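Note that this complex is displayed minus one protein chain, with the remaining chains in position.
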Amino acid sequence: MRGAARALARFADSDFVYSFSRSPVAVVSLLVVVICIAAAAFAPLIAPHDPFDLASLNLMDSFRPPLLAPDGEWTYPLGTDDQGRDVLSGIMFGMRISLLVGVASIVFASVVGVAIGLLAGYAGGTIDALLMRVADVQLTFPSILIALLVDGVVRAALPKDMHEQLEIYVIILAIGIARWPQFARVVRGSTLVERNRDYVMAARVIGLSRVRIMATHILPNVLGPVLVIATLTLGLAILDEATLSFLGVGLPVTQPSLGTLIRIGNDFLFSGEWWVTIFPGVALVLMVLSINLLGDWLRDALNPRLR
Amino acid sequence: MAAFILSRVLQAIPVLLVVGFIAFAMFAFVGDPVVTMLGQDYTEAQRQALIRSLGLDRSFLVQYAHFIWAALHGDFGISYRLARPVAGLIAERLPATLELSFTASVLALVVGVPMGVYTGIFRNAVSSRLFLAFSLIGVSLPTFLIGILLILVFSVMLHWLPSFGRGDVVHLGWWSTGFLTISGLKALILPAITLGLFQMTLIMRLVRAEMLEVLRTDYIKFARARGLSDRAVNFGHALRNTLVPVITIVGLQFGLVVAFSIVTETVFQWPGVGLLLIQSIAVADIPVMSAYLLLIAVLFVVINLVVDLLYYAVDPRLRIERRAAAGVR
Partner (left out) sequence: MALLDVEALTVEFPTRRGVLRALDGISFGIEPGEVLGVVGESGAGKSLTGAAIIGLLEPPGRIAGGRVLLDGARIDNLPPARMREIRGRQIGAIFQDPLTTLDPVYPVGRQLIETMQTHLRLSDADARRRAVAWLERVGIPAAAQRVGAYPHEFSGGMRQRVVIALALCAEPRLVIADEPTTALDVSIQAQIIELLKSLTRDHGTSVMLVTHDMGVIAETADRVAVMYAGRIVEIGPVRAVVKQPAHPYTEGLMGSIPWIERRVERLRQIDGAMPRLNAIPPGCAFNPRCPFVFDRCRIERPALLDAGATRAACWLHDKAAHV
């Protein structure tokens, strides 16, 4: 107990926390990220309205403007859409989906990438050459294209009526497949370095199996850069999903992410109901910006050369 | 030099074959052209006729070979949705996409590089921090949102610029250009900014990061120790060294331009190849999707080759190594 308290005290006094508290940008972005996560996690409990409850919708309430406009009211602080759904609640649920898909796809990409990277780095030879060639070729294409393609192909392969339920998994798969090579390359590089170290040789002499060595010895030592890449790509993955949803090949209206909401709202831009698309857009930008800032700060803080 | 090009081309062939295989596999296993082309009501005879005409009754390998052969001749099959040759569709739309991408890239370079150099040299100035903040927003704003915002401000609110379409175009042979008309140019502005903004901020941050690295090197310290002017140090030495890695990455980023042109075309209803792709994905029009895949693969291989050549031309270290490897001294 005292050991944990001491460790916590040491952490609180560390350079890491010091430079964090000195950087207003880092503090604010952490705050925003926490708010987003809270809104997303507790959306079912704290959202003022339930946009999915068809019974509660009142078409008379459609296209109510947001608070600062002349007709705005507190019941719908950010206005409503064409069906009378509250934009604020829609954003909260949308953020939930956006964050979920973003995190899940990054987890997927990192698990696959780390596994392949470990394998390639440790096995070496033809396996390494082959795996890295695949990664390199895939890296020459922008991730969004890969995600778009995987999404398109899987959708075409699935029967139409299953699209809406399975789309969330398809998207996670698509983005995960698009983003694994970065993780693999980094882990492979670190593995190559670690493989030749004494502690690995010692483990081999003892007779540990290769899988065991990779998992318990090498893995912990190569995870550092993985974390940095994960934070960098999380923002990108969220934008990937938003883009796919905006294009109409992402999450459907029944399970809308922020990108879907923006797409729906776009149709009303010209008729003057700008809030239906702009507010979800602002929410998306704030969330991704904060994640990016936090990731940037983290990367600078962990980079010994910049100190 | 010739050996270099040849080796790169040879390396590219297996990649293209694999991509071709994936493109073909899409045909073979996914989607049902019969349903797409004939709709819901068709007779068995109609179905058989279609299968025969599309060559779907032959073996897998034969179909694959036929597919590759046809592709090499520029024949990508018939669109399921529009019942027209895919090659024709693409040729029609390609100029729009290329003009947009080109304009956006030029814009990104012309603004991004100087801004990157400036924020690298004067890293603590207030203006530098402003530029950096702007660039961070640029990276966090998805392309479609930039487009929507621009449309909101300049089309809906100010009525200055059009928000969809390409304006009037002039046909020169099979190419259609929007550069030669006022309406064409006006229609180009918002989409080009939308498409170029992401690249611009990327280039700016890249150039800045490279400048900061280079300005810390020993040879810059030595250049200063020799009393060279600030201009010689920053532009002659630092910038020159910065450009070497920047060129590669910018060249490779062209792929992102192609990718995001899809989004930009969707937002602005720009009649390019990207919009065509989205419309095709929405209805599982496989021939268009697979043709797009093949073309993109070829495009990227060519880009990689060009970038390699540029790198070779710009970095003397690579030149000498090649010559030494070839036995020339």
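Think of it as A and B in the order they're written, each chain with its own count starting at 1.
Please note the rule applied: a contact is a pair of C-beta atoms (placed from the backbone, for glycine too) under 8 Å apart; a residue touches a chain by one contact, two chains touch by 3 or more.
Just so we're clear, the structure is a prediction, and the values are computed from it rather than from any experiment.
Interchain touches from the omitted chain, evaluated on the whole complex, reach B.
When you scan B:75, B:168 or B:315 for touch with the missing chain, the hit is B:315.
Checked against the full complex, the one of B:2, B:45 or B:225 touching the unshown chain is B:225. In the full complex, chain B touches the omitted chain through residues 217-219, 221-230, 232, 236-237, 240-241, 244, 315-317, 320.
As a working rule, only the chains that are shown with their structure count from here on.
Centroids of chain A and chain B (each the mean of its C-alpha atoms) stand 24 Å apart.
On chain B, the positions that touch chain A within their shared complex are 15, 18, 26, 29-31, 136-137, 139-145, 148-149, 151-152, 156, 163, 252, 255-256, 258-260, 262-263, 266-267, 277-278, 281-282, 284, 286, 289, 293, 296, 300, 304. Of all residues in chain A, only 137, 140-142, 144-145, 148-149, 151-153, 155-157, 235, 239, 242-243, 246-249, 259, 262, 266, 269-270, 272, 274, 277-278, 281, 284-285, 288-289, 292-293, 296 touch chain B in the complex they form.
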